[in-house]
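Apart from one protein chain that is not included, each protein chain of the complex appears where it belongs.
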Amino acid sequence: MTLLEIDNLHLGLRTADGIVHALHGVTLHVDEGEMLAVVGESGCGKTVTMQTVLGLFSAREIAYRQGRIGFAGRDLLELPEDEMRRLRGSQIAMVFQDPMTALNPTLTIGHQIGEAILAHRRVSRAAAMRQAVALLSQVGVPQPEMRAAQYPFQLSGGLRQRAVIASALACGPRLLIADEPTTALDVTIQAQILALLRSLQRQYGMAIILVTHDLGVVAEMADRVAVMYAGRIVEEGPIDAIFSRPSHPYTWGLLECLPRLTTLRSQKLRTIEGAPPDLAGPLPGCAFADRCAHAMSVCWEYLPPMFDAGTKHQSACWLLHPHAAPIAEATRLRQSASAPDEKGLPRGRA
Amino acid sequence: MSVERAHETLDPPAEVFRPRAHGPAAKTVVVAPGRRREIVRRLGQNRLAVAGFWIIVALVFMAIIGPSLVPYAYDEQNLLEANEPPSGRHWFGTDDFGRDVFARTWTGARISLFVGFTAAFLDLVVGVVYGGISGYVGGTTDDVMMRVVDLLYGLPHLLSTVLFMVVLGPGLFTIIVAMVATGWLGMARLVRGQVLQLKELEYVQAAHALGIPSRRVLARHLIPNAMGPILVNLTLTVPAAIFTEAALSFLGLGVPLPLASWGTMTAQSLVTILTGDTWRLFFPAFFISLTMFAFNAFGDGLRDALDPRLRR
Partner (left out) sequence: MTAYLARRFLLSLLTLWVIITLTFVLMHAIPGDPFMSEARISPQAMENLRRYYGLDRPLLVQYGRYLANLARGDLGRSLRSEVRDINQIIADGLPISALLGAEALIVAVLGGITLGVLAALGHNRVPDYLSMGTAIVGISVPGFILATLLIDVFAVRLGILPVATWGTWKHTVMPAFSLALAPLAYLARLTRSSMLEELGQDYVKAAVARGLSRPRVIVGHALRNALLPVITVLGPLTAGILTGSFIIEYIFGIPGIGKIFVLSISDRDYPLILSGAVVYSVLLLATNFLVDVAYSLVDPRIRVLGRAR
């Protein structure tokens, strides 16, 4: 059952330096109860997409907006503000990247979680506070009553993020958007938070969109992956397909960049040459063409549509067009990365 | 808007599927325009600041040439023409001694602007030296020096200026000295803060590690980068000094006769509210306000332009 469906979303934002064309036709969907990972480097539009879903941009900031965002049968882009407000926090919730800045420093944790409850349920203050404490305990915060009365600066990074997750869960959302939830945390805490998200997902049966730039995180968590570049989805598919049969040069680049246990000391770390394009200017063809080792003339002239790369697996690359010659490297990659282990993940992944 | 072609109907011909080396514009290197040019550009976009700047220029210009535009000296009395409203002969009218208000206004401008600029500049000198040393030396010296500043800060500027005036007696330079006596505190704090911040910057530590002597570090790295906020503070000190001078005049502690500043002119013309010849009061009062507005607008614009956070 499709829960959220973003269809050909175009978005331009006003900034101090003019209009930035942030999204160029983003299309993706999330089904009930599944975890979708959205991967891409900084500035590719992942956060912008998520914030557009929740309608967090003010009318003044938006230069233009086209497309459709379907949720539970309604188009979120056409929804009046008060209905949007009722949806936020209760049906769709968001966990922001940095828990320190996502929490108001002068209000207690309990107050902020309680607020989220009171915004949507008609309960007494005291009942909301009790529920806040219960939520804190659910997300694994020890001594929840004490913590609820404390301020954000009194908690460690991991506890803060748990508190933020607690406030997101307050009304039992059907969709949780976690925008780089572990980027600001230590590696050991990262693992804990991710485990927490997994268990909460099973418990609540909610769908999760996990936005991240870290493929390692994706490998552990996601059911499906969408790879994003310069405001478009360039590849999307089930997790094992993406890791074992990646079909877009950008995805190849991302995967190659990951150091592996088998990487020798003497090998240089691989990078993708170049930098993402400036989103203030027009982009006639594939945005990745300038950095792509396999680029053809067509790549600069025409925008590649989504091609089928397998079951429920798509990639926006002209290499998949019948006219394109098969390339040695692509074949090599596919061959070396195939024969996955029992988890369905490519060899060499920790 | 990016140039989109419809997904479904697309089927490019076979020839364009040949591999192509990267286009000439493969690397979009975003060149950040020189910092100074960027600041000037942002300043230029602020209409209020630009207006302020040109007003200042116009005022200084008029202060220099204004008195020579009319055939009257500022202290030339002509009792036959006393108390005349603005006319073709006396553009700003005359006062009760028959003196031309236009000439007096621009001569007064010289005094007021001189006091304003000089006091602000001296504040800068004392503040930079004190704050610079305190910040750079650091440690206990810094602590002690800043404690002194904190203590002196408790006394309101106008109050201490008045007290100093009472002690030093009337005079153009005593006014300036009295104003600077406690006026430098703000600048000292600012400079010290800047120096402290910059001292911590890695490239300064790197320069030190390379053996570059302290004085060079201070002069070539710290000061130029701290210049921004210091310049803003300087620009905003001028209107404060002009205000203080005017306030002192109202209290009878302004520049002594025969000199006349805008402040003393305004103070002496208070009575015209009741007598009706308010042009005597209007012109100096208007120009004090205009000058303060211009410096405030320009100083504000400068501060916004220097703000590293690009926010409108």
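Here the chain labels run A and B in written order, and each chain numbers its own residues starting at 1.
Here, a residue touches a chain if its C-beta (ideal position, glycine included) is under 8 Å from a C-beta of that chain, and two chains touch if they have at least 3 such contacts.
Note that the structure is predicted; figures quoted are calculated from it, not measured.
Novice: Any idea which of B:187, B:232, B:246 or B:260 touches the chain not displayed?
Specialist: Only one of B:187, B:232, B:246 or B:260 touches the chain omitted from view, namely B:246.
Novice: For the chain left off this view, which of B:16, B:48 or B:82 is in contact with it?
Specialist: Hidden-chain contact among the options goes to B:48.
Novice: Of A:106, A:188 or A:271, which sits in contact with the chain we cannot see?
Specialist: In the full complex, the listed residue that touches the missing chain is A:106.
Novice: Against the chain that's been left off, what residues of chain B make contact? List them.
Specialist: Touch set of chain B with respect to the missing chain: 48, 150-152, 154-159, 162-164, 166-167, 239, 243, 246-247, 250-253, 266, 270, 273-274, 278, 281, 285, 288-290, 292-293, 296-297, 300, 311-312.
Novice: Across the whole complex, list the residues on chain A that are touched by the chain not included here.
Specialist: Chain A touches the missing chain through residues 51, 54, 56, 85-90, 93-94, 96, 98, 101-107, 115-116, 119-120, 151, 153-154, 164, 167-168, 170-171.
We take it that only the chains that are shown with their structure count from here on.
Novice: Give, as an integer number of Å, the spacing between the C-alpha centres of chain B and chain A.
Specialist: Averaging C-alpha atoms per chain gives centres 49 Å apart.
Novice: Which residues of chain B touch chain A once you look at their complex with the stated criterion?
Specialist: Counting only chain B, the residues touching chain A are 1-5, 7-8, 10, 12, 14-20, 22-23, 25-28, 30, 310-312.
Novice: Which chain A residues qualify as touching chain B in the complex?
Specialist: 10, 12, 16-17, 21, 24-25, 64, 274-275, 277-278, 282-284, 289-290, 294-303, 305-306, 318, 321, 323-325
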